[in-house]
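Just dropping this structure here.
Of the protein chains in this complex, all but one are displayed in their positions.
When the chains are written out, they are named A and B in that same order, and each has its own residue count from 1.
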Amino acid sequence: MQAVSDGARWMVRLVEGERLPDVFVEFARAHGIRAAAVPMGIGQLTQVRLAFWNGTEYVPREIPTPVELVSLSGSIGEAEGEPSVHLHATVGLADHSTVGGHLVSGTVGLLVESLVETFPGRAFPRPFDESVGLRRLELGGTG
Amino acid sequence: MQAVSDGARWMVRLVEGERLPDVFVEFARAHGIRAAAVPMGIGQLTQVRLAFWNGTEYVPREIPTPVELVSLSGSIGEAEGEPSVHLHATVGLADHSTVGGHLVSGTVGLLVESLVETFPGRAFPRPFDESVGLRRLELGGTG
Partner (left out) sequence: MQAVSDGARWMVRLVEGERLPDVFVEFARAHGIRAAAVPMGIGQLTQVRLAFWNGTEYVPREIPTPVELVSLSGSIGEAEGEPSVHLHATVGLADHSTVGGHLVSGTVGLLVESLVETFPGRAFPRPFDESVGLRRLELGGTG
């Protein structure tokens, strides 16, 4: 992973074998990012697990073959003092059809390029909400 | 709806039962936003109506069950003195297939998180173009 910034805006470059979302956790930790949005990510994933929330649990779908990462969207917050990353993705298959959902995990293939827009001085908490069984982003006060 | 900003960049949090695109109209009105892009939105929608422009009219598709909001993209301009919001979305269904198009309406489920990038001091007009039967964004002068 490499990253360059212009103020609060970061361009991130992920290389073969790196894992999503873990590499965004490392990125956030390395740069002290506690509040951010991920509006863009493209490239190739060689393995991806997407999931659909059915109201009780995430129903996963594993795609073990290379796919085009067509859209990547998400946020970086904080949970229990550690970066908390939540990502959704659309991927393009060999027949150009698309599959999408919550990105549980993905392995970078040739490259992934991503834009991260941070909110310096803020922290977005992501507490676990027992009533729904999920962590949910809050916008917090100024951290 | 909650929103926090870092200069021209806003993070928006929508909660259960709020309606798209209306809640972005309220957001724009509350903060005097007359020119913006919406590059990111993720979360869950419990009801969504997408549409395809066939050259004459929008052909709708209603999805009455919860879906993953996988991508949300759009713009905020101004029409007849009011905020004008145009959104496109990709949603992930229970079988992880995706459906996409113009987002006519959607109801927020567990949460929607969205990034909005504004252009302070500008207004993007969205006049109705009778030749095509649609409103189309212009970039305007500095407002």
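What we mean here is this: a residue touches a chain if its C-beta (ideal position, glycine included) is under 8 Å from a C-beta of that chain, and two chains touch if they have at least 3 such contacts.
Since this is a predicted model, take the numbers as computed values, not measurements.
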| note | Sole touch to the unshown chain from A:P39, A:G101, A:P125 or A:G140: residue A:P39
| With respect to the chain omitted from the figure, which of A:V25, A:V59, A:A79 or A:L111 is a touching residue? | A:L111
| query | Residues on subunit B that touch the omitted chain in the whole complex? | reply | 8, 35, 37-40, 50, 52-55, 59, 61, 71, 73-75, 86-90, 97-102, 117-122, 124, 132, 134, 136-140
| remark: Across the whole complex, the chain not displayed is touched by subunit A residues 2-4, 6, 9, 11, 13, 39-42, 44, 66, 68-72, 90-98, 110-111, 113, 115, 117
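By our rule, only the chains that are shown with their structure count from here on.
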| said: Between subunit A and subunit B, what distance separates the C-alpha centroids? Give it in angstrom. | reply: 21
